[in-house]
Structures are given as structure tokens and as C-alpha cells.
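Can you read through this structure? Questions will come right after.
Only a single protein chain was left out; the remaining protein chains are all shown in position.
Moving on to subunit A:
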Amino acid sequence: MQEDSRPDAALGLEGVPHTGEAITADGLLVEPQAEDFQHAKQAPKNPDWFKGAVFYEVLVRAFTDSNGDGTGDLRGLASRLDYLEWLGIDCLWLPPFYASPLRDGGYDISDFRAVLPEFGNIEDFVYLLDEAHRRGIRVITDLVLNHTSDAHPWFQQSRMDPDGPYGDYYVWSDDDSRYADARIIFVDTETSNWTYDPVRGQFYWHRFFSHQPDLNFENNDVQEAMLDTLRFWLDLGIDGFRLDAVPYLFEEEGTNCENLPRTHDFLKRCRKVVDDEYPGRILLAEANQWPSDVVEYFGDPEVGGDECHMAFHFPLMPRIFMAVRRESRFPISEILAQTPEIPTGTQWGIFLRNHDELTLEMVTDEERDYMYTEYAKDPRMKANIGIRRRLAPLLENDRNQQELFTAMLLSLPGSPVLYYGDEIGMGDNIWLGDRDAVRTPMQWTPDRNAGFSSCDPGRIYLPVIMDPIHGYQALNVEAQLNNASSLLNWTRRMIEVRKQHHALAEGTFIDLGGSNPSVLAYKRRWTRPDGHEDIVLCVNNLSRFPQPVELDLSEHRGTTPVELTGGVHFPQVGELPYLLTLPGHGFYWFQLATVGDDGESR
């Protein structure tokens, strides 16, 4: 075999352990093993940690550059853990940092067992994990089960040797007519889910980009290989995975090839590995589907869930934006009313923004047009079926709205996922390609490169934001740390308050309705293990104008609402509806004082 046709040739992983560095006599690729590395110490045991955790999505590339090459890395991220601990973050979610040709932000993985060299290596990752665990911070990462990069040695072997051990690792076909009912997801760039491979002389199936062939889960070897991939990282000490694009694992003629029963069967296998071998670690499903379909990914409610521990609630997010712009609670109330109960051992993940565009797949056509008109005034703000903007610019940098949105994120049902930089109100750069608009360097200081990197500014992976409103000179962590009333300090305080009230984490959600359509009021009710009730009342004014609201709190007659950020006692709840007035985009969190066994309120 010629040197440059080796399956690992394109990966740039010379000198570090990687898949395909050798091939066994049976044609199997040699892969790195967890035993080859040190393992991180585990975080303190708590099987339910994810139900109340505050998550923080951070791109390794974008957070801090430790070696001055213009790209953030694992050691750089580790150096910022004190900041994240101070902010109150419980768990980091790292999008893929694996070896990759980077044609899809790292979601095109070319080796599941090696780190992208510019981010560091496996040892650096174990160091990050260890340092995080010492601070009580957990770490989960993306794992793409559905597909690999076409540069992955598995695919290279598969296309070159149809009869070899990898020949059946992908979905090959002599023509491009099968599974015609499956939609095309990346409508901006792809015209078919099949692409012809001249090397093998067949078409291969791909639900995303044509350079990301789908793995063939009908092949048990593929299932075993992916379970071993999970084990590799779990052995190193990772706390769980966000499973990317889970609805698409299997294909079946005559279906839309989404959410198929066999896909669920495989997820149950993954869950069993976690439960049996790594209890306390989690699986988080990325299934951009309607809530009634997504709940299937939690698994059997009879046993408290036996698939994923968590799943993202996708339709909620665009509706929060819609509700505030329409000054009507119905978009939020409706989607939560349509959200089924979830098994006892599971939790939603909710978010306002993330590294992808503001996804509009889970809204009606009419609602999508509406969102485009309201939140993507420039065509460049649109991407695929969504809007590529950060929270602050989406809200026209209005501090009151940023606070209202964050307050809802921290109090609606589910574990909140913050997106790096949104805690300081970072801006975006819509002139950057694809989804890079929201992936610019974290702004730490007013110094060169915003304190992100010591490199020559020309070498940085994406330019720092420099516009007059969101530019790093004025908008950065250092400046906000020193300002008691900054968005950063406010966000930290709200996270702290949230953690003091477990009702906000696991409490049942009760929409209070009310006659004012612009006010969204709800209760979160949690029965503590000692039998006492913790009830938090959240009242949000979705309108830019001041609003009165009369709430039916008759169930709590005689209790005294205590405002949670300042501890102020509000008037007692009486027989009549409870009257509150809110400033434009204002909100309140109250504890409805619990009545103890002795009948004492407060």
C-alpha cells in the first residue's frame, strides 16, 4: 500500500495515538485504548446531578488560547475554570474537539479517539477534566453517532475495500432512489441524501452534508464500535455525552427515517452500558423534534426512563422570542401545554441560544415567516432554517429584555444551558460565513485580542467583535466583574438564587393563566424529601409597557409572597385575586412561604 493512501493519512495526527496508525493482519484498524492514558478523578457522586444543574456550552476554540497560536485550546479552557466556578456553572458542554477536517465545525469527526491537534491531546483533556472535577464542575461532550467525516479511516477503508471488515460500516446503494421520503435537512447546500462515490462506484447515504456519510447501524459491528467509543471517553472520566442528531440512526423504506423503533433500541443499549458500567454519567439527546416525539428518547416511563437522561426542548426557544415580540404568553403557554410529562429519572435541557442558528424547524411556516421578519431583518442573519444571531443583538441589546429572557431560562421547566459569552451580552458578526457569526472569541479584557490570545491579531481563528456596541474594548469580563450592576454579576446572582430553590429545578410547572395576555405567570412546586412544599411563583411581563395582573392564588390564601432576589415581603394573599404591577419587560420570582406543621407561615 502506498504511503499517501493510508486511511489515516489525511488526519494530521502523526506522533499522537490515533485510529489507523496500524492495521492488523485481518484488516482491522488499530485504535487507541483508554488504558493508554491517565484517568481523571470523578466528581462527587450524585445520580440526580443533572436535574438541577446549570449547563454552559463553550467552544474550546473560542474560549482561551494557551499557546498563542490564535486558536483556543483545552489548556486555555482549563485556565478559566475558576471563572466558571465563580459564575455558578455545574456542567460544561463542549461541542466536538475530536480530530476533524472541520468542514462542519468539528461535527465531521475523522477520529473518535483523538483530539484535534490544535486543541491539544488526550492528556490535555484528562487534565481539564481533573481540574473541573476538583471544582465540582462536570464535563459532557458531543458525540456524533449518526455519521463520520468522509476522512475517517473507517470510511476510507469502506470505500476502498467493500469486502473488508469496514465494507458494511456505511449505507451503500447502487442507486439513489431508496428512502425517498426522508427530508433534506441542510436545504441551503444539499440537493439529495445520496452522493455517488467514484472510488467504490456506489452511492452513500447522508442525512447532513455529503462529506458526512451516515454509519450503518444495521451492522452490529458498527453498534459495538460506537459503544466502545462511549466506553473510551467514560473510562477517561467524562460525565456524559450530548448525542448529536439521534433521530436518524436507522433507515427504513416508506418512512421519513426519523425516530424509528430500532433507533430507540440502540439508545437503550447505550443507556445500559452507562447504567451498568458508569452510573451517574448521562446521555443528552439532541432531537430537534416535537416534544411528543422527543419524550420517546427518554425511554420507558415505567422504569423512570431507559434511554437518554436528558433531551433538549427545541420548540420552546423560538416561542420565547415570539411571545415577547407579540407581547402574548400564548406561544409559550401553548408549547408547554403540549409538552407531555417526562419519566421521573429525566430532565429537559432548555436554552435561549447555542452554537447553531436559532432553529426554526419546530415552528409552523407562518411562525417562521414571522420570526424572520422580526429577528432577521438582514438576509445575512438567516442560515438554513434559522437565524444566526446571539442573544444580545437579537434583543437589540436591551438590558431589560436580556434579563427577562434569562430569568425565564432559569425558571421554566428544564435545566438551563447558557451559551458562552451571553452572560456578558456578547455580540455577533453576521459578515462571517456559515454559523461563525456566533462563534467569535470570548471577550475577557480590553487588551489585545480581547485577552483571548497573545497571538498576532492577524492569526486569530476569527476576528474578535469590534463594533461600537458589542466591541471587546467596552464589553468584556474584566469590566463587568468590576461593575456590581453588570449583566455578568446579575446573571451570577440569578444562578445563585435559582440554586437556593430546588422548585426551580425539579418542581412541577403550573401555568397560572390570567386575564392579561401579556403576563406569563407560573408556579413551580416541589415537595422536599421532608414533606414540606417549596413553591416558587414566577411572573413575567412580556410587554414593553408596564402591566397589571390579577393572579388566582386562592390556593395560597394567608401566605406571604417573598421576593427571591431581595427578600422583600409582599402583601399577604387574601380572598380576592392577587394584584401585581410589573414594569415593562419586568419579572418577579416569589417564594410562596411554606406552611409548616405548626401552622406557622414563613
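As a working rule, contacts are C-beta pairs under 8 Å (C-beta built on N, C-alpha and C of every residue); 3 or more make two chains touch, one makes a residue touch a chain; residues count from 1.
Definition applied: contacts and distances are computed from a predicted model.
K.L.:
One chain isn't displayed here; going by UniProt, is it "Cell envelope biogenesis protein TolA", "dihydrouracil dehydrogenase (NAD(+))", "ABC transporter permease" or "Maltokinase"?
P.N.:
UniProt lists the chain that is not shown as "Maltokinase".
K.L.:
Out of A:Thr71, A:Ser333 or A:Asn540, which is the one that touches the chain we can't see?
P.N.:
The missing chain is touched by A:Ser333.
K.L.:
Just one of A:Arg207, A:Arg242 or A:Arg325 touches the chain that is missing; which is it?
P.N.:
Touching the chain that is not displayed is residue A:Arg325.
K.L.:
For the chain not shown, which residue from A:Glu190, A:Glu218, A:Asp511 or A:Glu563 touches it across the whole complex?
P.N.:
A:Asp511
K.L.:
List every residue of subunit A that touches the chain not included in the displayed model.
P.N.:
325-328, 330, 333-334, 337, 366, 370, 373-374, 511-518, 543-545, 552, 554, 575-576
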